[in-house]
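A selection of the complex's chains, in situ.
Going in written order, the chains are labelled A and B, and every chain counts its residues from 1.
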Amino acid sequence: MTKNRKHFVSVEDFSNEELLYLLRRARKFKNGTAGWTMPEKQIFAANLFFENSTRTHNSFHVAERKMGLDVIEFNVQESAVSKGETLYDTILTLDALGVEVCVIRSGVDSYYNELIDSESIHCAIVNGGDGSGQHPSQCLLDLMTIQEEFGDFSNLQIAIVGDIAHSRVARSNAQMLSKLGARVFFSGPEKWYNPDFDEYGTWKPIDELVGTVDVMMLLRVQHERMNTEENDNFSKEDYHEQYGLTLARAEKMKKNAIIMHPAPVNRDVELADALVEAPKSRIVKQMANGVYARMAILESVLS
Amino acid sequence: MTKNRKHFVSVEDFSNEELLYLLRRARKFKNGTAGWTMPEKQIFAANLFFENSTRTHNSFHVAERKMGLDVIEFNVQESAVSKGETLYDTILTLDALGVEVCVIRSGVDSYYNELIDSESIHCAIVNGGDGSGQHPSQCLLDLMTIQEEFGDFSNLQIAIVGDIAHSRVARSNAQMLSKLGARVFFSGPEKWYNPDFDEYGTWKPIDELVGTVDVMMLLRVQHERMNTEENDNFSKEDYHEQYGLTLARAEKMKKNAIIMHPAPVNRDVELADALVEAPKSRIVKQMANGVYARMAILESVLS
């Protein structure tokens, strides 16, 4: 088992031991017992977000600063990327300037392959989300939040609800959760489901799941997928009524069951407005845990 | 009297004692006797400017850094705000990430109410300007600059000249100055005056004021209010001639009278180009004082 990898681009090939180690470090960062010592020499990290982000971006920023890194906020609009410079040449540049970690979000699936394969690029690549690929730091913070709540993954029942096929959260979470012993279910519009996911769990209508699962993990609905012909023109109200966590459905949840969402939430679409900050919601806690999960990730690529 | 408030969103309900205390602290920050000790633990501040700003934004940034805060420059364009995330959910996120102070400028009047009323949001809110509402840190730096010049507010005569009705500086300044004992006058186009202001001072033509007041406080004219039918299509030149501080008018000012302007100045509109950096001008000093006024504000919400 390797505890440290040079890059952090995907969790899909992580062993349970590796994942549990990262989760342990994240918890230690959270409770202040990680024993991290601020670097004596300056370490530069750069954040490159080619897609809009509030949580992931600022969460990495806070994590980097808490670890004593010097942060470069790469301004995509004002860089040579606007004159057509490629991601490869951009990272080659930052690497030459002495940057040791690049956190990147890009709309391009698996954008990181050419970077980690390059012999000229030496900095660590941390994936902040790629196209409709992965979002491994989100996966880690989700696992951390579930583990914090229930201690263990085995015997847990977890529903992932929404646009399963297009989510970059659904696949990693389903895969990792089932590997760690949880039982995974999927729900949401059937058109948005992909039978590929059958290997990690079972699709069921939300009303068959809401009363029995321990975790209702709701996924963000992309606005652009609403009111289209392909999707039978259903509206936000329709979505909420048919697939969302309404107040009525939330009433049926088990006493200790929790609500999760990677955010930003479409209030009254994926879940009722009043549930976002309700006692069962762990949505704010997920955001808080994101900082510690990312500190664990940064530690792993820096060592 | 409470010297410290959790938030700093408006000065209108401040007592004279509170204001004078903040001014005293600002002066001490300026002359290096504030006795501020850099925080041992990291404190994160975030600046969110939804409207363009050079002075207020960079001034808060410098003030935050001088106090040893870790600063997050929230990039509005590259955040989830661009996908429709609300200000409330954005601040909820930053709060969850561990941000303790949010400095916000927004085009929405009183945007801060829902933030300071929320039970889920714990960070301090500092108002960097709201809609056509308030701009309380500007008020404080203006008061500081006047106090530095004259020592005391009583017996001072102060003219506020320009678009009184639409200014977010005019009301707080008029209110606070009259409360502190100064005599306030207003001038500028009568159409841009609002009789509401009668309770703080008297409207007079600029030529009746220029020779008698101690402070000529000029307000920025918004370009979009020029050359419109509503405003009788008057041009910048017309404005300068009729309501501006021309060189000729400046000649008539009292020996110790000073010129103030919140900037950015439209040179040769509100005042003659050559007056901006003239001996009577305190415009550059206002900008310099802004840093110390904001340090006093940050101190008050952090303690």
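Everything that follows uses one rule, which is that a residue touches a chain if its C-beta (ideal position, glycine included) is under 8 Å from a C-beta of that chain, and two chains touch if they have at least 3 such contacts.
Just so it is clear, the structure is predicted and the values come from calculations on it, not from any experiment.
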item: Entire complex copy count, 2 subunits given; value: 3
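As a convention for this text, only the chains that are shown with their structure count from here on.
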item: Sites on chain B touched by chain A in the complex; value: 42, 44, 46, 70, 72-75, 77-85, 89-90, 92-94, 96-99, 119-120
item: In the complex with chain B, residue positions of chain A that touch it; value: 49, 52-55, 57-59, 61-62, 65-66, 73, 75-77, 223, 263-265, 277, 284-285, 287-288, 290-291
